[in-house]
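Attaching a single structure in structure tokens format; questions to follow.
One protein chain omitted, others in place.
Chain nomenclature is as follows: A and B, assigned in order of appearance, with residue numbering initiated at 1 for each chain independently.
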Amino acid sequence: MAGLAAAFGSGAMTNSIAEIEDAGCILIIGSNTTSCHPLIARRVLRAKEKGAKLIVADPRNIQLSRFADVSVNHRLGSDVALLNGMMHLILQNDWHAKQYIAERTEGFEALEETLKAYTPEKVQAITGVDVHDLGKITQLYATHPPASLLYAMGITQHTTGVDNVKSCCNLAMLCGNVGVYGGGVNPLRGQNNVQGACDMGGLPNVLTGYQPVTDAGVREKFAQAWGRDIPEKPGLTITDMVPAMLEGKLKGLYVIGENPKLSDPDWNHLNHALKQLDFLVVQDLFLSETAQVADVVFSAASVAEKEGTVTNTERRCMRLHKAVDPIHNTLPDWEIISRLSTAMAYDMSYENPEAIFNEIASLTPNSYAGMTYERMGLDGLQWPCPDPHHPGTPYLHKDKFARGKGRFHALEYQDPAEMPDEEYPYFLTTGRMFAHFHTGTMTRVSPHLDVEQKTGYAEINPTDAGKLTVNEGDILVLSSRRGRMEAPAHVTESVEPGTIFLPIHFGENPTNVLTDAEAFDPLAKIPEFKVSAVKIEKLTIE
Amino acid sequence: MQDTVKAWLENGTIDVFLGYKKVDNHPLPHCFTKARLEELEDLVVSPDRYPLEKIATHMTTAKPEVKIGMLARDCTQRALNVLYIWNQLDPEKIQTLNVNCCPSPLKEKADCSYLRPATVGDYKKEKGVNNAALLEQLSEYGQEERLGRWMYEFQKCIKCYGCRNICPVCFCKECSLEHEDLIKTGALPPEIPVFHLIRAVHMAGRCIDCGLCEEACPMDIPLRLLYRKVNDIVAQVFDYKTGTSASQSPFNILGDSVTLEPKPIQLTGTDS
Partner (left out) sequence: MECKLVPSICSYCGTGCGLLFEVIDDQIVNTLPMKTHPVNEGKLCIKGWNLHEHVNSFLRLKQPLIKTFGRFIKADWNEAIGLAADRFRNIIDQYGPDSVGVLVSAKITNEENYLAQKFARAVIGTNNVDHCARL
């Protein structure tokens, strides 16, 4: 988000899902697409079958690696070095889009200077990617336009997450792949309405459509509409809220539809912080791990029990339709918030979600202004949609970047905050598996999903398993500087020797007792879930 | 069409009618009732097919006595025949309104799922199995190559179970595909080729070649061709053409008597 906005002026997937099929080359980095975004993986395979080149760069061997023209396992957290290495070779081979760079971008000279040091040999030393493979992936990416770059949490959940994203943007602009059909820099959003939550001002520094709270004109407009003054100082991010709770500065917390106890880094740390709160309200479908420690729990209606809109990863705002009434004594989230608001002497009485949407459109000039429920129909509309006749925007930055000129960022590679050492010799990385979702509150109660995977597990390479005399199903004890957990071993070539993978869905094997709350990207405040150092032992019963 | 359905609903021939209705330019399956006859103005024949028969089985599960009418193409008729044989629907309670088998320019050679021939790129032609191929064409490959091509297709599988879920004749309460002892759980792709072959074997004498599975497959695996192969064997062995009539199937062991004698297997060159 922060990285994309800094480079292009807009923090969203640049192109559309359907366009992926028409790419000349697809580079997938840090996304296990068939498990996490299966219907986007469909487009990738269709592109491949139609003749596109496919490059997969991932520390793990994922399903799509099998179909790649070249697949590389770069070392966890070495993305900037890998991308710099590719760009080094692009310049060396004169494959960069000179006219595009001159007319549409800025900051190229500084990048060029930085890239000089990233020789294939140096990059191999950092990433473990063979010089020959680096040459091949670079050649494929640079010489098969339009090239589409897809990434997910494998890029962002690092201390250098913003740098990683900016490097992806650098690479795409260097070859003139932004602002063209079938190309782009395409972050795949992990949850159904992450894009919408950001677009709606669910962030500490912006109101709807990324209008900054620090802008007096923006505050004045919202103050007019809402009849209350808007605070000027940007608020706390979730990553800053935890220490604020521990210091006693944050006393009350209202959590809507989230399960931070399982999703946030360093479980023990957060657990302790939540206990310091004077008052915690959790609004959810289930008594999640977080709801269990709340003072008040609001029972919310599900996706099938309400109207409203969500915005997907390609900026497409689409309508939900109510299929059944809310069960028992549950209410749609919008009604609960309205009632709480009214009880706190601020009247919120909307007839229906459509009335709320019309208020949003009236206050969000560029992106949502032209949308109505009627215009959306069942296909939805992709923002920007600035006026009632605008057809929506399948790909961004067509003739001009949202910020004017696309900005290159000259970036040096930095090691992850924690690297394996003698005491904690293994890399730990985390992620999702295909049958479950996020913290599992919804999928683990679904019989057809539970049947696929009932418990947590730890993926370990057969070589490492051999060394530890671990067989499939043996219990592993994993410990890091933060904590300790157990999980059954799953012996698989999916992970390289020296690396352990844990899925994040299972509350009884809480992955985040091991991850680090102190290590996060300084700008985006995204924790480094993807890299920690752990030691492993086989559990032996004496 | 509208008049017939209206008459049926009014005179009690049926309680509900399953057809399609355009919603914001999308033809969606819709259940028409006597209480809202005015909706019949929007009744359309959709080129985009949904398993109406399957929806009907869900309705009769909830209320066994309900009388259901539905739009029926050739494939719907075949599916209904299978569901009658397996006692999943009662023919007395089903009324079909037969419609053209897909309003398609390809009509003369069609079968509905030829409606939109799959776009088959060069890479798929080289490595995989062409969705539009005929069984005879597959037999031109040697055995090893054929297996390789099918394995290419199977390893794309993301285990969505869409092929089973959309299938109008898949109704088992317990499914072998989810049986831990048969197929390991939790991995992508699922165990290949076992996963797909187990389903294929279970399609023998069941599959009515509607092609909905292939349309639902996110990875364009030529499932229809695969199941056609097993039905081809069924036809050879039992001289039985699945779905063509509502009379006894050789696989229906709950039937009163076995009416079909197995024929000796003729190993011709068509195995794929």
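Convention: contacts are C-beta pairs under 8 Å (C-beta built on N, C-alpha and C of every residue); 3 or more make two chains touch, one makes a residue touch a chain.
Computed from a prediction, not measured in an experiment: that's the story for all the values here.
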Quick one: which of A:446, A:479 or A:492 touches the chain that's been left out?
-> A:446
Of A:15, A:114, A:167 or A:193, the one touching the omitted chain in the full complex = A:193
For the chain that's not shown, point to the residue among A:77, A:332 or A:420 touching it.
-> A:332
Residue among A:5, A:246 or A:340 touching the omitted chain | A:340
Absent-chain interface as seen on subunit B, which is shown = 15-16, 18, 23, 26-31, 33, 48-51, 55, 58-59, 62-63, 66, 158-162, 165-166, 215-218
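FYI, only the chains that are shown with their structure count from here on.
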In the complex with subunit A, residue positions of subunit B that touch it | 23-26, 119-124, 128, 155-156, 158-161, 178, 185-186, 188-189, 218-220
Interface residues, subunit A side, partner subunit B - complex | 34-35, 38-39, 41-42, 45-46, 48-51, 63, 66-67, 377-379, 433-435, 448, 451-453, 457, 490
